[in-house]
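The structure under discussion appears below in the form of structure tokens.
In this view, the complex is presented without one of its protein chains, the others remaining in place.
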Amino acid sequence: MKNDTPKVFKSIFALFVVAIFMIGLFYAFVSMPKGWGVNVNNRVSRLYILKNVRTATRLLDSGKFFAKGMKPLRAEVPYKPIKFKKTANLEDGAANVVTSIVVDYRGFDTLGEVTVLFLAASGVMMLLFGKRVKPKRKKTEPSLIMYVGTRIAFAVIFLFGIYIFVHGHLTPGGGFPGGAVIASGILGLFLGRNGYTPNHAGLKVFESLSGIAFVIIGLIGLFSVKSFLANFLPTGIIGNLYSAGFISLIYIAIGMKVGSELAAVVDSMIGDTKEEWS
Amino acid sequence: MIIYVATIVVIVIIITSLIAVFSKKLLSSIISMGLVSLGVSGLFFFLQAPDVAITEAAIGAGLSTAIFVIALKKVKKGETKDEE
Amino acid sequence: MNIFNNAALLIGIPLLFAFSIPLFGFISKQLTKWVTIFVIGFNATFSLYILLAHKFPSVVVMGNWVPPFGENLYVGPVAVFLVTVVSLIGLLIAIYNLWAIKGGDVTRFSVLFLMYIAGASGIILTGDIFNLFIFMEITEITSYALAAYGPERRALGGAFKFLVVSSIGSTLYLLGVMLIYTQLGTLNIAEIAARIGQTTPGLLTFAGVLLISGLAVEAELFPFNGWVPDTYTGAVNGVSAALSGIGAIAGVYALFRIVMTVLGKDGMYVLTYGKLDLMAVIAILATATVVIGELSALTQKNVKKMLAYSSMAQMGLVAAGFSIGSTLGVYGGIFQLINHSIAKSMLFLIVGVLVAAGVGERIENFKGLWKRSPFLSLAFTIGAFSMLGFPLFAGFWSKFAIVGASIQRGGWYDFIIGLVLFASVAEAFYYLRIVTYIFSSTEMEKPKIKVNLSPAIPIFILAVAIVAIGVYPNLIGNFSMQSAGEFTHKMKDYVLNVIPTITAH
Partner (left out) sequence: MNSNIIWLVVIPLIGAAVSAIVVRYKLLDRIVTFLTFATTLFVLFSVHVGDSYLWSFKFLGTTLNLTFGVSHLSIFMLYISVVFGTVLTFYSLIDRSKMKGFLLLLILAANNWIFMANDMLGFFFAWELMGWSSVLSVLGGRETENSRHSALYYAMMSIAGSYSMLFGIFILWRLTGTFSIAANVSYLSSTLGMHPWWVLGIVSLFFVTFMIKSGIFPFHTWVPLAYAYSPDSFTPFLSGVMSKYGVYGMLLFLPISLMEKGFPSAFGGIPWANYTFVWIGVVTAVVGTILAIFQDDVKKLLAYSSLSNLGYVVAAIAIFSPVGVTAGIYHAFNHLLFKGALFITLIAVISRTGTSKMSEMGGLWKKMPITFFTFFIGIASAAGIPPFNGFGSKWMIYQAMIKQHLPFAIILLFLASTGAFMYLFKAFHSVFLGQLSHKYDNVKEVSVIGQIVEFFLMFAMIFFGVQPGYILKPIGAIVSSMGLKPLPVMANGYVTGMFSNVYVPLIGWSLAISFIFGFILFFVTAKHKYVPQENNYTAGQNPQDWGLTPETYQFSWNFYQPVEKLFAPFFKIKVDGFFRGVGDWTKATGSAIKEIFVENAQMYTFFAVVGLIIFVIAGWVA
């Protein structure tokens, strides 16, 4: 809206927009199925409840599940309890369900998300590209406590980040938060040391190599299991560190990539550049 | 118990987001946005989504706030240059 | 289930090289452009192979999870055809960029350009609405950055407008996906398409509206297309060509995949809108887009801005063709989409060469261009004539098909096509004005324009393509026909290929 529009109209319009959305969303949630009292099978994709794709596929191929008179599924599908640190060769093998969805079932989306982040970082770097100008000395030097503290904290934060993505398939977390945590550690270094610059070439190589690793893992799946981003490793025993196939490999790649990327973004934001067009 | 804590968090989120919108100073807007992210992160945790909560805390409350502050600083630098 | 999983390479290889281009950048900046050309060339060859070997429809399963559990790519007639076109046009623009992109961060530019084409291919190939969102994000983010590239300040402004409007579009789309997911518990396009009848009607309207509004931003339909003129004008010409030639294809495809396959039914539409069906609403929007675009371009003195408005109008025409809903209409829409991409990207490339040669972007500067560079003026004329739909040029057949389909449908579509034709007369005015400027000689002798080989090759190929399609329309007409079938017979041609045992409710 133009600047000379009276403020009252702006506010009324804003309220109107908000009201429309509130009504829409309210309606959406009211008419949404509740978890209780309603046959969830009619609402949620019936086959997801199975948690076992092979069985579901068999049932699907038999043509039963999209017939009109559907029965509750639990009666037909045999239920087998999963025991931590005991059960082996599960379909997916990750103790963390979120991770198994994110990296395994919908791994292609994750590859896309990593790419989105990569491209956003590339875009920022392309816009801020130019000849680097040596930053002026700040007027206030960071205190000694800050200087020492960030360096100590960096080690801890770095370790924590690595822990988060290495344990992605077991505990909450994964590549994205892990990488972000590492990047915030590096941000701390920027704050605590005057004129700190990371190794740019190193960051770039790191970023590229981890991205390449992700895609190559996918391609290995394509050539060994005949499907892009398919799990080509044994799933192991649930709960072990070495389990869940390629999930941890992918998470390591993602973690390194996200960490180096965000660090590079912070670096290019902080550093002063001068535009140059030949 | 959790429901009370969650309610308080929600109230904090609403208040901080209102501050972010109506504040005249951009810096305080950015800081309150960081607070919103922090609150949301807590809310995610209460809603049993720890994965999302960690990510939100690291990116929303940490990195993006920092990047906003840096950007603001750069913009201000550009403004003063123009005035000179 | 026919599995031809190697089609995943169409996404995988560009991603692999996009990640590794920064490494090539250490060796030489020029090398990164060549890598881009190589990768897009691979995509073009591979998709052309699939298209000609007729290895479709096939469902490419991702992560070894059969649909609807995992994600899948749907390599059908539409997807293969459009991906081929997108990568071929992308290849030509990449060849142009060899000469045009100098200065700035060339390495990152190569990465972004490559991923722009991969993202557009992904939008077209994917069989999952959330995955569609991811690829939409990839194309949008790359296009913000690409549009901001360049020494001029206006590039930043254009990119910023695109960013703002487009982010809103993405958000709306995501909300729509969320509502669909809560209703049906699935993200697979085929499964949603089969079970769309099970949703709550009111909620479906809300979700559908959100989805359409989100996608209309990319497809350049009227109230959502404010970004078009500034972004196209601001961006470097190679990027404008890509936006109009590649992004537009992906945007329109996504819109009508959602509207016709996901929300639609065979022949009639579940999502009714009072007495109109949803397609009628889109038809109204499309007509508004055509009329507003053409009339805005009418008095424009800046050629690039004029081409931008014209792009908008042409996308409206494409949408009008699709929204007729009959096979003939969709056929015309797809055909027009391809013709528009070829011609408009060529026109932008020509303007790029002219700007670099110091001719500038004003219409008056085109005076007597015929004397200065016959090649460029001839190519520009061919492009303009194709836009206007003159016979012996590609645009004739598609415009013909759209008008025919719309009159065949009858009713108030007669009125719509009448308006569109009126706007086309306006379009003829502003294109022919430039053409007449080009061929009218001036007294002043200006230096001849030298065209390098790198921009000359793509312009030449595109011009030849326009004439070839104009003389022999079935060159792409047959593929368009297959594609139209997939849109209009969704159960037979789409859903049952993905999930053979599914039955519609």
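Just so it is clear, A, B and C label the chains in written order, and each chain counts residues from 1 on its own.
Everything that follows uses one rule, which is that a residue touches a chain if its C-beta (ideal position, glycine included) is under 8 Å from a C-beta of that chain, and two chains touch if they have at least 3 such contacts.
Being a predicted model, the structure only gives us computed values, none of them experimental.
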item	value
Omitted chain - touching chains that are shown	A, C
Contact partner of the left-out chain, one of C:Val239, C:Ile292 or C:Ile416	C:Ile292
Sole residue of C:Leu98, C:Ala428, C:Leu462 or C:Ile499 that reaches the chain not shown, by the stated touch rule	C:Ala428
Contact residue for the chain not shown (choose from C:Val217, C:Val303 or C:Met346)	C:Val217
Absent-chain contact - pick from C:Tyr149, C:Tyr331 or C:Phe479	C:Tyr331
Absent-chain contact - pick from C:Tyr74, C:Tyr437, C:Phe479 or C:Tyr494	C:Tyr437
For chain C, residues in touch with the removed chain	157, 160-161, 164-165, 168-169, 172, 202, 205-206, 208-210, 212-213, 216-217, 222-224, 226-227, 229-230, 273-276, 281, 292, 294-300, 327-328, 331, 385, 388, 390-392, 396-397, 400-401, 403-404, 407-408, 410, 414, 417-418, 421, 424-426, 428-429, 432-433, 435-437, 439-442, 473-474, 477-478, 481, 484
Chain not shown, touching residues in chain A	1-2, 16-17, 20, 24
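Throughout what follows, only the chains that are shown with their structure count from here on.
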item	value
Pair of chains with maximal C-beta contact number	A-C
Inter-chain centre distance, chain A versus chain B - centres from mean C-alpha coordinates, in Å	20
Centroid distance [mean C-alpha coordinates] between chain C and chain A, Å	29
Centre distance in Å when chain B and chain C are each reduced to the mean of their C-alpha atoms	37
Contacting residues of chain A [partner chain B, same complex]	96, 98-99, 164, 172-174, 176-177, 180-181, 183-184, 187, 262, 265-266, 269-270
In the complex, chain A residues that touch chain C	24, 27-28, 31-32, 42-45, 47-48, 53, 56-57, 60-63, 65-68, 104-109, 111-113, 115-116, 118-120, 122-127, 129, 201, 204-205, 207-209, 211-212, 214-216, 218-219, 221-222, 225-231, 275-278
Chain C - residues contacting chain A, complex	3, 5-6, 8-9, 11-12, 15-16, 18-23, 25-26, 60-66, 68-71, 102-105, 108-109, 111-112, 115, 122, 128, 130-131, 134-135, 137-138, 141-142, 144-145, 148-149, 151, 179, 182-186, 191, 194, 198, 200, 202-203, 206-207, 499, 501-503, 505
